[in-house]
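Following: one structure in C-alpha cells, then a few remarks.
One chain of protein is taken out of this complex; the other chains stay put.
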Amino acid sequence: MRSPASLRADFVDHVVIPTRWEDVDHYGHVNNVSYYSYFDTAVNGWLIERTGTDIRGLDAIGIVAESSCTFLGSLDFPQVVQSWLRVDRLGTSSVTYAIGLFVDADERPRALGRFVHVYVDRITRRPVPIPELIRQVVGTLVIAGRDEAGRQEQA
Amino acid sequence: MRSPASLRADFVDHVVIPTRWEDVDHYGHVNNVSYYSYFDTAVNGWLIERTGTDIRGLDAIGIVAESSCTFLGSLDFPQVVQSWLRVDRLGTSSVTYAIGLFVDADERPRALGRFVHVYVDRITRRPVPIPELIRQVVGTLVIAGRDEAGRQEQA
Amino acid sequence: MRSPASLRADFVDHVVIPTRWEDVDHYGHVNNVSYYSYFDTAVNGWLIERTGTDIRGLDAIGIVAESSCTFLGSLDFPQVVQSWLRVDRLGTSSVTYAIGLFVDADERPRALGRFVHVYVDRITRRPVPIPELIRQVVGTLVIAGRDEAGRQEQA
Partner (left out) sequence: MRSPASLRADFVDHVVIPTRWEDVDHYGHVNNVSYYSYFDTAVNGWLIERTGTDIRGLDAIGIVAESSCTFLGSLDFPQVVQSWLRVDRLGTSSVTYAIGLFVDADERPRALGRFVHVYVDRITRRPVPIPELIRQVVGTLVIAGRDEAGRQEQA
C-alpha cells in the first residue's frame, strides 16, 4: 500500500468531497469509516458523471469485492477532501481503483485506498463482463505501464 | 412535544438498538443525526418483524413525510437504546408514530420523537391507502383514547 | 412548518453539500436521516466559516435541543444540495434556525427544517449565554420583522 505511487501526480482525476460534522468522532478527527464513504462516493460519482448515465439502472452493477485503506494523516471538519482516482487493474469483470485523499495543496495523501468493483448481473448477482460504457471511461484512469497486467484475473 | 405522555409506560412496544462507535461526535455524545437513524430503524424493523413480511417489496411503501425530535438527555457508546413506539394517529394513508428513547431502567426518555410515514405507490410515489397487512399491526400500537381522531387527515 | 416563508428568497445565506452514495437507501432516494446530517453540517460549517474560529473549542458549545424536518421532495446521488439558512429566533442561550434544502434553480424546497441550538458550558453542560462571537454572526441570519420575538425564551 505504501507504494511509491502515492503522490497527487500519480493519480489521474478527482472528485471533491466536503467533510460533514458527523464524520468527526470522539477523538476529534474524521472517523475511519467515513474514509470509505469518500471512496464509494468518489468512484460511483465519477462513473455517473463521466458516462452521463445513471449506472444504477444498467443490467450489470458494480459491487465492492474488496477494499482497504492506509490512514496517513487526519481529516477534520470543515474540510474539502480531494479524492483522486487511478485504475490499477482493468479485468474482464473487475476494476481495481487506487484512491488518494488529499487536502489543500499538500502533495502527500492523508489516506491511500484500494477499492475493487466486480460487475454482477443486477438480478442474479453473478459476475458478468464490465459494461462497455463503463469500460471506456474507466480506461482513461489507467496510467500506461501501471496496469498490473501480470496478475491473474480475479472475477 | 413535552407532553405528559412521555414516560416508558406511555408507549406500547420497543426495539433494542445498540449505539455504534461512529455515532459519537466531537462533543463526546451521540450525534443528533443518529437519533433519527434509531427512529427509522425501530419503526421499519418493528413493521418487518410484526408483519413477518419484507415490507419493502409491497406495492405501497412508507416514506417519511415529517419527523422531529426533542433531545432531553445524552446517549453514549457503548449503550443499548430501547426505542419505544406508540401510534398517535392512524389515518388513511399516513401513520404518526411517537417514539421514546430510553436507557437502562430510567423511566424518563433521553429523547422524544415524532415520525410520520405516508404510504405511496412504489412506482408513482403518489399517496395510497396503508396496506391492510401494515394497518393491522400498526393498530396494536394505538393507545385507546389517545388517537388524535379530531385532527384532519393529512395525506 | 409549511409556512409561506419557504422559498429560497426567504433565506439569507447557504452552504453547499453534495450528497454521498451511501445517503441513498433501499427506496432509491436519499434517506430521511441524511437530511439531518445536512442541517448539522450546514449550521456548524457556516458558524465556523463566518466566525473564523473553531467553535468546538469555545467554553460554550451549541448542542441540539430540538429539530424537525418536513420532507417535500426527494434527493438523489449525485446531487448538490444548497442548504439555505435563516434565524427565526435569537434568544439568550438558544438559536432557532430555519433551513431550506434546494436543488439547482428550483425555488421550492425539497425539505424545510427547524434546528434549535442551545449553548451550554463545555464541562457542566448547563445552559449559558450564546458566545458574543457567535451572536454577532448569527444576527446576520435574522430577517427583520421575522424574529419570533413574541415567544417566550426557552433556554
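We just call them A, B and C in the order they show up, numbering each chain from 1.
Going forward, contacts are C-beta pairs under 8 Å (C-beta built on N, C-alpha and C of every residue); 3 or more make two chains touch, one makes a residue touch a chain.
This one's a predicted model, so the numbers in the text were calculated from it and none came from an experiment.
Visitor: Looking at B:40, B:66 or B:88, which residue reaches the missing chain?
Guide: B:40
Visitor: Across the whole complex, list the residues on chain A that are touched by the chain not included here.
Guide: Residue positions of chain A that touch the missing chain: 1, 26-27, 29, 31-33, 36-37, 40, 56, 61, 63-71, 74, 114, 125.
Visitor: Please give every residue of chain C in contact with the chain that is not shown.
Guide: Missing-chain contacts on chain C: residues 21-22, 24-26, 28, 31, 33-34, 77.
Visitor: Going by the touch rule given at the top, which residues of chain B touch the chain that is not shown?
Guide: Where chain B meets the chain not shown: residues 16-18, 20-22, 28, 37, 40-41, 44-45, 48-49, 56, 77-78.
FYI, only the chains that are shown with their structure count from here on.
Visitor: Per-chain Cα mean versus the mean over all protein Cα atoms: which chain has them closest together?
Guide: Chain closest to the assembly's C-alpha mean: C.
Visitor: Taking each chain's centre as the mean of its CA atoms, which one is farthest from the centre of chain B?
Guide: Relative to chain B, the chain whose C-alpha centre sits farthest away is A.
Visitor: For chain A versus chain C, what separation do you get between their C-alpha means, in angstrom?
Guide: The separation of the two C-alpha centroids amounts to 31 Å.
Visitor: So how far apart, in whole Å, are chain B and chain C when each is placed at the average of its C-alpha atoms?
Guide: Whole-Å distance between the two chain centres: 23.
Visitor: Roughly how far is chain A from chain B, centre to centre by C-alpha average, rounded to an integer in Å?
Guide: 36
Visitor: Taking each residue of chain A in turn, which ones touch at least two of the other chains?
Guide: Residues 21-22, 28, 77.
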